[in-house]
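Dropping a structure here in structure tokens format, bear with me for questions.
Complex shown without one protein chain; remaining protein chains in place.
Chain IDs A, B and C follow the sequence of writing; residue 1 opens each chain.
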Amino acid sequence: MSIQGMSTQSISTQREANMIAAGDLVLLITLDSKEFLVTVKPEQVLHTHRGRFQHDSLVGQTFGATVNSELGHPALMLAPSLPDLMRHIRRGTQVIYAKDAAYLVHRLGLHAGSTVIEAGTGSGALTMALAWAVAPTGRVYTYEVRSDTFELARKNLARVGLLQHVDMHCASIDEGFAQTGVDALFLDVREPWRYLAQVHAALRPGGQFACLLPTTNQVTDLLRSLDQSPFAGVAVEELLLRRYKPVPDRLRPEDEMIGHTGYLLFARAISSSIDTQQWLSRDRKRYRARQRAAVAIKAEEKRRAQEIADGGPKYPRLPLPG
Amino acid sequence: MSIQGMSTQSISTQREANMIAAGDLVLLITLDSKEFLVTVKPEQVLHTHRGRFQHDSLVGQTFGATVNSELGHPALMLAPSLPDLMRHIRRGTQVIYAKDAAYLVHRLGLHAGSTVIEAGTGSGALTMALAWAVAPTGRVYTYEVRSDTFELARKNLARVGLLQHVDMHCASIDEGFAQTGVDALFLDVREPWRYLAQVHAALRPGGQFACLLPTTNQVTDLLRSLDQSPFAGVAVEELLLRRYKPVPDRLRPEDEMIGHTGYLLFARAISSSIDTQQWLSRDRKRYRARQRAAVAIKAEEKRRAQEIADGGPKYPRLPLPG
Amino acid sequence: MSIQGMSTQSISTQREANMIAAGDLVLLITLDSKEFLVTVKPEQVLHTHRGRFQHDSLVGQTFGATVNSELGHPALMLAPSLPDLMRHIRRGTQVIYAKDAAYLVHRLGLHAGSTVIEAGTGSGALTMALAWAVAPTGRVYTYEVRSDTFELARKNLARVGLLQHVDMHCASIDEGFAQTGVDALFLDVREPWRYLAQVHAALRPGGQFACLLPTTNQVTDLLRSLDQSPFAGVAVEELLLRRYKPVPDRLRPEDEMIGHTGYLLFARAISSSIDTQQWLSRDRKRYRARQRAAVAIKAEEKRRAQEIADGGPKYPRLPLPG
Partner (left out) sequence: MSIQGMSTQSISTQREANMIAAGDLVLLITLDSKEFLVTVKPEQVLHTHRGRFQHDSLVGQTFGATVNSELGHPALMLAPSLPDLMRHIRRGTQVIYAKDAAYLVHRLGLHAGSTVIEAGTGSGALTMALAWAVAPTGRVYTYEVRSDTFELARKNLARVGLLQHVDMHCASIDEGFAQTGVDALFLDVREPWRYLAQVHAALRPGGQFACLLPTTNQVTDLLRSLDQSPFAGVAVEELLLRRYKPVPDRLRPEDEMIGHTGYLLFARAISSSIDTQQWLSRDRKRYRARQRAAVAIKAEEKRRAQEIADGGPKYPRLPLPG
């Protein structure tokens, strides 16, 4: 089995020709935009609403051309790319969106040779994007506690030829990760703040940490824990994707869009010996300063009130804090 | 010169230790969040608003730790990642945003070993992201017609150790591209519709084509040309990034955000022998059908009016289309 | 029939008590958030999935309390407000969204006593918002060319007691409007640029003009026509509404949102004797200046090329524009 330009042996082995062979992954698209992802196998048949396609009839054809079903309906044959693979995953859980997967890979700085930990694996959609980015010399270490979800992800990864770049663990992360010194680590779990020590132990110094969080409450809880942990460069971001109808004379956004997938949080592991309070974000420091000033003002007001009650001077001895 | 985990010789050569050496790129961050990207060179000095940092004082330190300036101010030392490199580029032109670069790399399906053409190069920010994605075995071919911009991009790429993965052309793309069979091609030019034949000639069948277009008029013009060209799977999308203030007790989006960078258009090259009118998007086909129905209705109305004027029957002979 | 605090006689007649009477509009909401808008009539019955509600059982009750169906299921009784009325309209066409209706009323500057023209009427949802804003002393003049849509709107407006503030015209606007000197005018038609002369003739000098336009092509066409017409202060804006799930411990945006309703365009009628080219927007003027510079540069390049071809001097006589 092989993706074009990314054989199951090595990502660097380029295919010489653009010709479809047994074992290839092929994306078939019919005229009504229905898509089918198939691994070409001798004597197998793909059944569709437009008729049957003999796998053997694809062999020897070129990508980018069309093939007809037994009923005479054409289908376009394309070499599937990462977004195609992710779109055709078998889903057991909420699947990550392309916009978020793309941005995570970018912000985690992944490239061929990187090492990255992921938990939980879910259906394996993000695992695909991570494997795609670090192959052929890097490695993805992924953790999933539910065995049925783990099996689903394993099958999904095997089907698209990316399993070889992934170490899969069917295990809880309560006890931490088996790896250390990894370049990046991504958590998609309900209570990520419980694992910051484990995360820090697994990352190389300066390594990137990222989370996907559906609710604002989770963001708040994680930010609170990060305040007390050796991480810097904390950022919270969110992406919105707007699709347009590709009609030249009536260009306009689609009527509906995805309103929310999750908040993305990023932070960098720093040396544990550093006073992390110094390395808070500017907004965070400003807020802490305001809070301290508020406390000082309250105390001064109380002191003055007492002073007046005691018949003392009505004006403050000390200048108010900033 | 080397990026951590991505030496200038080969991206796959992992650094053994986490220790800073001469030739390394280091990102220094002071307590007030000011950043400095330096290539460590013996006996050189970095001058900052927090005092001077001797390059030699960094050598032998570990990434993720801090170093003090001669005035005693600490700075965090980090191994720069792709977003850091792009953020610290010297700008001569509008620079691509991280959200768009990340999504383009994802949608173009780039991985180690891919080949991709880009025009124009601009300051080289997207070129970095493309090189990062296809290194060490792939190749970026980039075209820039302005010689001053070309030089700026060359320096930017050399500085961050990614130039070795890029073939730079200081040339117009009017005559087409020197490469054929590339996996993907990205255009950031004023009138991309003028180059569709050249784009198709350079791409492998099924190869991904993408454009960044600032205005809706450009999107309309490009969609019109694509209607007549051997491309399928046309999509127009747009990303909005929203940043949040990372303050746990006062979580809220930032007051200002980038309102627009550009519309992203994607399409896939298909065999020239295919009737492309068949492979238009669903919205596009629906619109064409509506237009044809409107023309037919107009004609029927005219016929009826004439019939009535001629004293004929007042009811239509034929059912109306649509 | 009367809306609370807005009788069908006069908007200024406040109801003394909060008690439901025959003729009142009442919004009934069952425990599963289903809503029913009813006009209370003696001996009538409302049939719901939670059982039957006798209208007479509502009379004498207070708004804000609950009433039980014959099956014992409670329903909350509320005095419907403008958004409730608009949500419960009978729809024949695309209905305007609350966010757009609210912003239009605001930007048109409507208040009690204002006069405003609308075309087309559609189902009458915006007509309701306009009538609500200008009642009791103002007036809405609305035009609809399709007689079935016109009838639907008339019934919708009558049902909610707002028809008395509206003059309805079942007519095309090709021949213009019957009114002059109105404060504001709103067009929701396919080709608004065809009616700018009629719009200007109907508005008082300085009066506000607004359009809702689904596509970017329409915006472009209307902007082009406005360039040649006595209007100033042209603005194009768009509103996005994001709803959140109101769950305190899991606060997050809803998964889906409306991705597009329409672009809103605003402009102010100015005296026809004014040179409108002077009063273009800053962006528009800047663009025109750039275009003129480009033309001048092209001409100068041509002149120079000719001069050189003629054996003349190689350097320009004149400084380049811009």
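Assume a residue touches a chain if its C-beta (ideal position, glycine included) is under 8 Å from a C-beta of that chain, and two chains touch if they have at least 3 such contacts.
Since this is a predicted model, take the numbers as computed values, not measurements.
**Q** List the neighbours, among the chains on screen, of the chain that has been left out.
**A** Looking at the complete complex, the unshown chain comes into contact with A, B, C.
**Q** If I consider the whole complex, including the chain that's not displayed, which of C:Ser114, C:Asn156 or C:Thr261 touches that chain?
**A** Residue touching the chain left out of view: C:Ser114.
**Q** Of the residues B:Leu71, B:Ala178, B:Ala197 or B:Ile258, which one touches the chain left out of the display?
**A** Selected residue, touching the omitted chain: B:Ile258.
**Q** Would you mind spotting which of B:Lys41, B:Arg87, B:Arg194 or B:Arg243 touches the chain that isn't drawn?
**A** B:Arg243
**Q** Which parts of chain A are in contact with the chain that was left out?
**A** 216-217, 219-220
**Q** Please output the residues of chain B touching the missing chain, sorted low to high.
**A** These residues of chain B touch the chain that is not shown: 214-217, 242-243, 249-260.
**Q** Take the complete complex as the reference. Which residues in chain C touch the chain that isn't displayed?
**A** Those residues of chain C that touch the unshown chain are 4-6, 11-14, 18, 29, 31-33, 62-66, 74, 76-79, 81-84, 98-99, 101-103, 105-109, 111-114, 129, 132-133, 135-137, 181, 183, 204-208, 216, 219-221, 223-224, 227, 232-251, 253, 263, 265, 268-271, 273-274, 278-279, 281-284, 287.
By definition in this document, only the chains that are shown with their structure count from here on.
**Q** Taking chains as nodes and touches as edges, what kind of graph is this: line, ring, star, complete or other?
**A** Topology of touching chains reads as complete, every chain touching all others.
**Q** Please tell me the distance, in whole Å, between the geometric centres of chain A and chain C computed from their C-alpha atoms.
**A** 40
**Q** I'd like the Å distance between the centres of chain B and chain C, where a centre is the mean of that chain's Cα atoms.
**A** Roughly 38 Å, centre to centre.
**Q** What whole-number Å value describes the gap between the mean CA coordinates of chain A and chain B?
**A** Here chain A and chain B have centroids separated by 19 Å.
**Q** Going through chain C residue by residue, note those that touch at least 2 other chains and give them in order.
**A** 216-217
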